[in-house]
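Provided herewith is a single structure, encoded as structure tokens, for subsequent inquiry.
A single protein chain has been omitted; all remaining protein chains appear in their positions.
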Amino acid sequence: MDNERRQFLKQACWTLLGGGLMVSGALSIPGRAHASGGRQHLYVFLVDTNRCIGCGKCVAACRKENNVPQESYRTWIERYAIGNDGTVHVDSPHGGEHGFKPLPNAADIARSFFVPKLCNHCKQPNCVQVCPVGATYVSKEGFVLVDERQCVGCGYCIQACPYGARYMHAVRHTADKCTWCYHRVMKGMQPACVLVCPVGARMFGRIDDQRSPLYAVMKQEKLQVLKPETGNEPMVHYRGLDKEVR
Amino acid sequence: MTELMTQGFLFPNEIEVHWSLMIVLYPYITGLVAGAFIVSSLYHVFGRTELKPVARFSLVAAFSFLLFACTPLLFHLGHPERAFNIMFTPKFTSAMSGFGYIYSFYLLLVLCEIWFVFRPTIIAKAREGHGLAKAFYWVLALGSMDDSAEARALDHRVTTVLAAIGIPSACVLHGYVGFLFGSLKSNPWWSTPLMPVIFLMSAIVSGIAILIVGYFIVMKVRGTEPDEACLKSLYAYLWGFFIIDLTLELLELLTMVYEGEESWSIIAWLLSDKLWFSYTTVQMLICSGIPLVLLGLVTLKKMDPLLRNRLGLISSALILLQVFAMRWNVVIGGQLFSKSLRGLTSYAPSFLGREGILMAAILFTMPFVVMYVFNMILPLWHDDQPETNQA
Partner (left out) sequence: MKHAAHILRLVVVLILVGVIFFAVRSIMVPEDFGTQGSYSYGYFRAASEQEQKELVPVFRGSEKCKGCHDAQYNTWAQGKHYSVACETCHGSWHAHNNNTKDAMIKDNSPDACMLCHASVAGRPATFPQIDSIDDHIARKGGDPKEGQRCSACHNPHNPL
């Protein structure tokens, strides 16, 4: 009697478990067909910190091109001023959108420079890793994108991005960030920030495109990325990056 | 205005804190669930019979808190109407994606356990009731009126199995919340493998503490004497788990200080500035030091029950605060400094609004309302019901 009941219970448990697993297995693991997905990371964004003049045209153009809400930034410019005594002053008023004011104690500054920032479109993006609903992903071409119709707005990706590149869209209430102007690039145009940059501090293109100005720089210059220790493998490369930049 | 709120340099998207009071409340409530469930399991699985007076109470408390554990998240989501995406299209590379399934599994488990524990009561109610009430209890019993000794023996065994499954599940439910923070490499204040363990320990601690406080309140309202043996045991467990919890919290801090990595300078600034009150003062000094000493006295020294209960109650209340402060310091604290490690921002919850203090207070009161209603449907206290139950 006792044994029988135990047997029954056991069977009931296994049936339940097995059934559940089978159904969920059948429904939730699609896409087995082409496992590699043919994803490529050929596009590279190159920032030349030696050239940037901090005019903020890129920030303004980005806002217009992508309809970015006020107080949120898909790209921004930071200014570093390192004093003779080693102190570091960093500022980015309104993300540099309206340019920068002169600094008061200019004589004490040993070196100063601008650093444009934007989404790094990492090869191993941990924002994509942490999205619980598959709302952010890597496109075939290697762009990290957000599906605004799928995003639940939990903000986990915003916490996960080591670069502060993501924000909560004030109107859509979903996570949002730089797309490297995916819609432009796919039409053969340059990203808006690259287009309006007056000094060529921003370059964009495919590594295998020999006509691109990027090609020569990639071949000749020593390049850096931000926070390589994260293992995210950023695809925005920096020329002349200072050790103080994080 | 934003300039006034910030010190040093922050990335421009970081000035606003995204995870608000609601995200503080969420791990706090799940912690209470896990803790209360562990207490009920101490009785059901580990045979700590002295805990029988709070066994049902703790189970129902776990259930009530569990019902509302996800509401703060819903209030926080940008698109609460898409909340089920987490179960429809879960992406299991994300620590968060487990939430939907773990939560649902656990809710069903607790529901089933409650059903088995309360089955004799339900059946008795169905028998003595009339009309609509009778129908209601009949449906609750799933139409099965078998409360024979054999059936109850079977129920008892199922309950034990469920409670046994429930312990690891409770640990997963809360450990996962810790992992959610601990696994973010972008944030030095969160990223530590100790995080899940700390969350788990503080969960157990807070669960025991709320049971003690709740038990006192209920006994006061009902005008009955609390069970001394039960309370003494609870104090001892509370003390033990709190020692582990605190040790781990201090260990985490010590490691950060000692390793002195690049990020330590900003964390030191954070702890001595924005978190000076909530971390250093509340979490680490007042609400840890006092309960640690008092509970030690309560557990180790012979004393008058009245004094013991006073000290125990004070300690429990302080520990509830400690754990809340801990949640606050983790969730809010982790967002107050820039990932550039160069500046701090501020956060103060609004009073009104979707993610405000009032809403948090309402959400936190709801589990108690549920418990009250539950008690009206199925009495929680053993002396209220026909003494039939052996589970």
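Note that the chains take the letters A and B in the order they are written out, and that residue 1 is the start of every chain.
As a convention for this text, a residue touches a chain if its C-beta (ideal position, glycine included) is under 8 Å from a C-beta of that chain, and two chains touch if they have at least 3 such contacts.
On a predicted model such as this, the values are computed, not experimentally measured, just so you know.
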Given the contact rule set out at the top, which of the displayed chains would the hidden chain touch in the full complex?
A, B
Among A:Pro125, A:Gly155, A:Gly205 or A:Pro234, single out the residue that touches the unshown chain.
A:Pro125
Hidden partner chain, touching residue among A:Ile53, A:Ile207 or A:Leu223:
A:Ile53
Touching residue (missing chain; options B:Arg56, B:Lys91, B:Lys125 or B:His174):
B:Lys91
Those residues of chain B which, in the complete complex, touch the missing chain:
84, 87-89, 91, 93, 108, 112, 115, 119, 141-144, 146, 148, 150-151, 154, 158
Logged for chain A, residues touching the omitted partner chain are 1, 4-5, 8-9, 12, 16, 19-20, 23-24, 27, 29-31, 33-39, 50-57, 61, 64-65, 79-81, 98-103, 106, 109, 112-114, 125, 128-129, 134-140, 145, 147, 149-150, 179, 181-184, 186-187, 189-190, 192, 195-200
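In the analysis below, only the chains that are shown with their structure count from here on.
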For chain A versus chain B, what separation do you get between their C-alpha means, in angstrom?
35
Of all residues in chain A, those that touch chain B in their complex
5, 9, 28, 71-73, 76, 78, 88, 90-92, 94-95, 117, 126, 129-135, 150-156, 158-168, 172-174, 230-231, 246
Residue ranges of chain B in contact with chain A within the complex:
2, 8-16, 18-19, 73, 76-80, 82-83, 85-86, 89-91, 93-97, 99, 154, 158, 161, 180, 184-187, 334-335, 338-342
